[in-house]
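Note sheet for the following structure.
Taken from a larger complex, these chains appear in their original positions, while the remainder are omitted.
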Amino acid sequence: MTPAELRVMLDAVSEGRLEPELAHRQVLTAMREEPFEDLGFARVDHHRAIRQGFPEVILGLGKSPDQIATIAARIMARDGPLLITRADQLAWKRVQEMNPEAIYHELARAITVRREMPQGKGTVVIASAGTSDLPVAEEAAVTADLMGNEVERIYDIGVAGIHRLLSARDRLSSARVIVVVAGMEGALPSVVAGMVDVPVIAVPTSVGYGASFGGIAALLGMLNSCANGVSVVNIDNGFGAGCIASMINHLS
Amino acid sequence: MTPAELRVMLDAVSEGRLEPELAHRQVLTAMREEPFEDLGFARVDHHRAIRQGFPEVILGLGKSPDQIATIAARIMARDGPLLITRADQLAWKRVQEMNPEAIYHELARAITVRREMPQGKGTVVIASAGTSDLPVAEEAAVTADLMGNEVERIYDIGVAGIHRLLSARDRLSSARVIVVVAGMEGALPSVVAGMVDVPVIAVPTSVGYGASFGGIAALLGMLNSCANGVSVVNIDNGFGAGCIASMINHLS
Amino acid sequence: MTPAELRVMLDAVSEGRLEPELAHRQVLTAMREEPFEDLGFARVDHHRAIRQGFPEVILGLGKSPDQIATIAARIMARDGPLLITRADQLAWKRVQEMNPEAIYHELARAITVRREMPQGKGTVVIASAGTSDLPVAEEAAVTADLMGNEVERIYDIGVAGIHRLLSARDRLSSARVIVVVAGMEGALPSVVAGMVDVPVIAVPTSVGYGASFGGIAALLGMLNSCANGVSVVNIDNGFGAGCIASMINHLS
């Protein structure tokens, strides 16, 4: 119930066209209405598309193919774009039965159904340090692409071979926002951020062994970046980075 | 060589007043010269204003008033705006002797000299959870303000009194980018990000005791945010957050 | 031997109806008696039903189906209610052979045999943040239900969609005690506790990835809650939370 609708209703009450009893109930309902659908085990948040410009995204991790399919069905029923992250082929099969358009991105472990989206203003660059960071980088790339962004991938430009990074300077400079994915010492975002004047979203990955502690070393490195403009998301959270990059790229 | 000097030189070439050969050498030299000044203990990075839109910022932490003043002098010599973070009154006294315009922001522990800056497109909102988070929030606010942004402060809206937060919904929604500062459980960024569709920069603070572990609890909470659009900077890094917010707000 | 029984015995000695020798032995025995049954690998604590109002509960984790069944048999021999947590279908099969009433709660991974129990005074609400928190929430719900409580489940009301939580305000307010189960940033208990005036038992879950560190992020968030009335149990300890909630709900 918008303020305007509230006014219309009160005028109706005042003019005798609406019973106060009925008006009472309508206002109370409006104040309590649930802008989501209750599936018992999950509440699909249909208002999110209005609040945040993209429907609820499904984190596949720890959900059964059945649960994933049920939630996906409700989202597709409203004809929105669909994004399921951390999903396997089984979940994809279930979704595909309902919607043959559903695509599985193997490297990114993501399921998508594409819809026309408003386009961001510039390019989102996804840079990564090593070959093993690719799944996370691809999750970011698929996310940003689906959300309506031109995406450019610049992979395997780790800091130990600085000439590889320098050779990508022009392409980095052309971005409106950059996602940098790196494991091990996580130094790439600092070097990249020192070369450009746009926001850098750093994604630590769990790649590495020993004292990398499943991505903690990279995470700490990124949080302590001596360069301006670096903010950080959770370890392996390619989706989160792609989503933030898209938000920034859609700022008018 | 500034862009202007480059233009002058190219005009001279075009008008036959300068040999292309000579110009060639000059350009190559300019590209290779060291764009920083060596003070022995520090190298002031004068190119940063060109690369990143704002001169080098001085982190006062662990530097003597003398070292701070020496670096500040070199930056002010180029007539740029000045920002010194984590500085005390002693350092301010030293800087003020050189430049009476220098202001000390007590709560933010920052020294500034203001210069005309290109203005960002929208408003940067700085939100904080509790009274004890103010120093960090103010550091972010002073930074964003100095870098040319309209700044709105919304303080003390912690999640344990959700009505305080809900009452600020309109002001939050009007932001182009939001910095959220919170200690203890660090839950505020998640709730804020769920209410808006603009990027949220989360700043954990070292406020708290016991199992807050100097801000680790808040940091982890923010990294694990279940809301979209949240990226994180280092504990107590108000400057970093203000700087990223400014970058985002200046995207054309 | 209660104080009253002791008095009766001493009177008997005084009146010559009881030999001091015999009395001696009886007192010593009373002081040493073992109110438990020794199975070699486990001592079943039969006094617990008297001390704590519910017989010993079996933590299935790390016990073989045989060990579980042996302990369960001794508990059922006294005709008490039975609760086995962290149990799989194999253990259930073994228990069911002995007692066909035994039920397996798949989501909660619990085996129960129900007995008439004194009922708690009010309602125990079990709230959870996300779909993946359900197994832990269900363990709490099954526990509280078996121990004689009216249980209300409110699931998937995470803080990133604050309207889902607000719509549950009435149901939360009607509780006598609330168990809040959440992973990731663990912010839900703070927000819930700020809305009610009854005790909130917070249960961090190991749901999440990366910097959630198997539930540590949620645990720290809950320990640092800025809201009054929140106490915390171990990560994934749904049973413990349900048990405390039942204790509180049974206070006369």
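Observations on the structure shown:
When the chains are written out, they are named A, B and C in that same order, and each has its own residue count from 1.
Just so it is clear, a contact is a pair of C-beta atoms (placed from the backbone, for glycine too) under 8 Å apart; a residue touches a chain by one contact, two chains touch by 3 or more.
No experiment lies behind these values; they were computed from the predicted model shown.
Every protein chain here is a copy of the same sequence, 3 of them drawn, and the whole complex in this file adds up to 8 copies.
Convention: only the chains that are shown with their structure count from here on.
Interface of chain B with chain C: the two copies contact each other largely through the same residue positions, with over half of all numbers used appearing on both sides.
Closest to the middle of the protein, by Cα centroid, lies chain A. Summed over C-beta pairs in contact, the chain pair with the top total is B-C.
For the pair chain A and chain B, the distance between C-alpha centroids works out to 26 Å.
For chain B, the set of residues touching two or more other chains reads 194-195, 223-224, 228. Taken in their complex, chain A has these residues touching chain C: 32-36, 38, 40-43, 45, 47-48, 61-63, 67, 204, 206, 214-216, 219, 234-237.
Touching chain C in their complex are the following residues of chain B: 129-130, 158-162, 166, 184-187, 190-191, 193-195, 208, 210-213, 216-218, 220-228.
The touching residues of chain B, counted against chain A in their complex, run 51-54, 57, 121-122, 176-177, 194-199, 201, 219, 223-224, 228-235, 240-241, 243-244, 247-248, 251.
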